[in-house]
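Note that one protein chain of the assembly has been removed; the remaining protein chains are unaltered in position.
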């Protein structure tokens, strides 16, 4: 599945003394995410796009132990054939992440600069609560409003500014598939149906969150996990996710 | 909204080798608060007053990554016009926090030396539980008594000593507004109505806590969050917040 | 209340390069306990006895920031008059902990080498659950059996070996008082009534745990907090604390 683009391994692409270089940022983010329970047991992942270059955490690595040399690099422009993905740089004994086409969807369809995939239990519980909700409710859409943290999200694709306190945050839910890469089509459909969303929940699996920059993707992922956790606690306490305050 | 007071940027105001200097303390506190889940996704903030000078965390920064050079400084004496706030020092590419007038209220009306704003989920859940409580109950006041941790609070404005174990801790709740700075009036009203409180809850948003010193503000914020979490757990277990022990 | 025993301040008593010296261990333990939520907002405390000398964390200090020079030292032999406690070493601008007579009770009545006082929310919730339990139940005794972690406790005062899996762990509960030092009498009564207990719960307040050594006190405090948390979760899930397995 992964073809090597060059005879040398282009290690220079992941070697930098700059702490803000993607190959240094991804391991640092993953260490932080591990402490949050987002990438337990090699689950989840993170990718950063710098112009045409995409940096990706590999598959099956303990995320709190990841190093710069574990990072894959590919060129967006060269991805003509999704069945034969070309990597500019592949770590010798690792496998590319099955999340790759999903990260690429955020980069190509939304111009995102960073995409974060977590297995946060709060995200999974939200999708389970929706699945088990009454017939009358849309089981494929998480909605919450009138919570200050909603202001942590941008208004949407190519729009200026952030959501307001009274706005309803809507995160679509797609069904999980046996092979993660097979999520790509439904993820892209969800992006088309909810063009302003910065995240898609995957039922019984987790969430994909992105943003124009690493800063945006990371703080939106945090805000979203905060809202998922709050919403689960609200459910335990019999409090509704939507209210009529205005 | 933010006018620059001087042609140079007064960077000396935030440069100190003293770990207890406000420009060093605020980042350290914010790192700690991030691990507590109080300032997730750039939410929340902290401000310290040293005599006439007020040091403020900026808006929109990842709180666990904040640095001394990100700190705003203003002079209390020069704040004649709230529409045209004068900063002695503004970080080049950041925005001042919308919490600023709320922090200033704690400093000017209560002589506080530090004010902490968190988005703690426990605080938000308390305000939601009150909002959904029976008609007969005051939805704008959190009350708890007969818990040892209540002794972590001072008796009140210009009073000596701490609350006792049997005293009832009362924290007023104000309604949230779309723009955080618009909370100022109702926050000040709550301070007037409950002159001895060291904190005001903001519905569906979080809490503001202050104290005469950094030490007092921080330990009162911790004690309050402890009580909020305890009260949420008590609700799950069917235990009342107020009791008749004496 | 605190009289100074010497004109110099005996600072040598708290200065040591040995990481296992009580004046170094107490701050290290308190930092750890802060991360566990046991000593939030200056609550709780720790004391170590080395032969005749007792080392005590002070009152009102942020426990995660405590330093060796903050430690009080007293001699057990010289404590003839509890109203006029003599300290061999007092930090200049701090106050002795109100827990002092309770720590001393563990040292003098049980020969303990270390005593830990926490405000753990799990401990407080256990006392609240007991208080609200049906009339038929003893509201002053926490009992749990058939949980492996019970083996983390010694059999009792001057007894060899540890509790077994099938043994019932019994922790007495005493009522809280407005002044912490006034707990001393009822704590000593509980020690007399349950001579083999290594801990006493204080209603709506927390727990005191001790052990022959720092290692024993610390690991018993951890095992006990584990059991308190487990018991609260069991209550949420409708699972009984006592069972008939044998």
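Chains: A, B and C, in written order; residue numbering restarts at 1 for each.
The working rule: contacts are C-beta pairs under 8 Å (C-beta built on N, C-alpha and C of every residue); 3 or more make two chains touch, one makes a residue touch a chain.
Here the structure is a predicted model, which is why all the values come from computation and not from measurement.
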Among the chains included here, which ones are touched by the excluded chain in the whole complex? A, C
Given C:10, C:79 or C:149, the correct residue touching the omitted chain is C:149
Which residue among A:93, A:132 or A:160 touches the omitted chain? A:132
Can you list, in ascending order, the subunit A residues touching the missing chain? 37, 40-43, 62, 119, 121, 124-125, 128-129, 132, 176-178, 202, 204-206, 232, 235-236
For subunit C, which residues touch the unseen chain? 146-149, 152, 164-166, 215, 218-223, 225-226, 229-230, 233-234, 236-239, 245
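Keep in mind that, in the parts below, only the chains that are shown with their structure count from here on.
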Inter-copy rotation, subunit A to subunit B, in degrees (Cα atoms; steps of 5): 90
Which whole number of Å gives the spacing of the CA centres of subunit A and subunit C? 45
